[in-house]
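Let's turn to subunit A:
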Amino acid sequence: MIQTSNISKKFGKLIALNQINLQCSSGQCIALIGPNGSGKTTLIKSILGLIVPDSGEILFNGKNISNDWKYRSQIGYMPQIGRYPDNMTIGHLLKMMKDIRKHESIELDLELINSFQLNTMLDKRMSNLSGGTRQKVSAALAFLFNSQVLILDEPTAGLDPLASEILKEKIIKEKQKGKLILITSHVLSELDDLVTQIVYMQDGNLIFHNSIEELKLHTSETKLSKAVAKLMTQAQRNE
Partner candidate 1 sequence: MRLVILFLLYFFNLVFSSFSLIASTIYVGQKTPFHSIRQAVIHASPFDTIFVQPGIYFEHDLNIDKPLFVIGINHPIIDGQHIYEVVSIRASQVLFTGFKIQHSGVGTLVDPAGIKIYNVSNVTVSNNILDDNFFGIYTQNGKACIIKNNTIKSYGQAEQEIGNGIHCWKSDSMQIIGNTITGHRDGIYFEFVTNSIIWRNTSIANLRYGLHFMFSNNDTYITNIFKKNGAGVAVMFTKGVTMINNTFEQNWGDAAYGLLLKEISDSFIFNNKFTENTMGIYMEGASRCQMQKNIFKNNGWAIKIQASCMDVTITQNNFFGNTFDVGTNGTLVLNSFNANYWDKYQGYDLNKDNIGDIPYRPISMFSMIIEKNPPAMILFRSIMVSLLDKTEKMIPSLTPENLKDETPLLKPVKL
Partner candidate 2 sequence: MNKLIKYVIIDILRNKIVLAYTIILSIISFSVFSLEDNTAKGLLSLLNLILFIVPLVSIIFSTIYCYNSSEFIELLLSQPIQRKQIWLSLFAGLAVSLSLAFLLGVGIPLLCFEPTPTGLMMIIAGCLLSIIFVAIALFASVLTRDKAKGIGFAILLWLYFTLIFDGLILFLLFQFADYPLEKIMIIISGFNPVDLSRIIILLQLDVSALMGYTGAVFKDFFGTNLGFFVALSALVIWVLVPLQLSLYVFKRKDL
């Protein structure tokens, strides 16, 4: 569904992405992991078109995304840090987003709005929200349009355990509907029962992309977190 071939991106001297090839298909739930500054967010933003790669191309459903924008109607995106216009209320924001994407004849998915109880605070201004509530809003927006692809950048960071659990349930539910889900996260233990594939990145390089079973086999660990930790030390030793 999403295919990147040889994409590279430099920020000044820093190489953020180096010849990344990645293949994602629907029904997969891919965890994008790696140390800080390994290029995870850059990769995601490239897929979203927020960042324009220096070279290489990204195909969405077989179509090159450069100079295209319609494909984003099939993506729900939850940013790492949700930043919203300060003097908008949650209600306004939701209304505006619905308004902007109205032409898409899809059924709205209000489940998260309800379960996060965002309905009760529609009048609150975005500037007055706590980080957690903001994340809830981001999550709700990402799932709102029933998109075929969900890109979640550190979805559970800042969420309380209850909300985090609700979100995980939701992700699993959507995965079962056959959607493609891309998650980046630091908290590996959370991903255990979610993901089907692991992509490991370091210093802009894609080190490893495999199904979770293979990974566990490869590292002969049963826990994902341990398997990844082993992987990371291996990678460091190789340097």
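A quick word on the picks: all candidates are chains of the complex that A comes from, given by their letters.
Quick notes on this structure:
Here is the rule we go by: a contact is a pair of C-beta atoms (placed from the backbone, for glycine too) under 8 Å apart; a residue touches a chain by one contact, two chains touch by 3 or more; residues count from 1.
All values reported here derive from a predicted model rather than from experimental measurement.
Of the numbered chains 1 or 2, all belong to the complex, but just one touches subunit A: 2.
Across the complex, candidate 2 is touched by residues 11, 45, 48-52, 69-73, 75, 77, 79, 83-88, 96-97, 99-101, 104 of subunit A.
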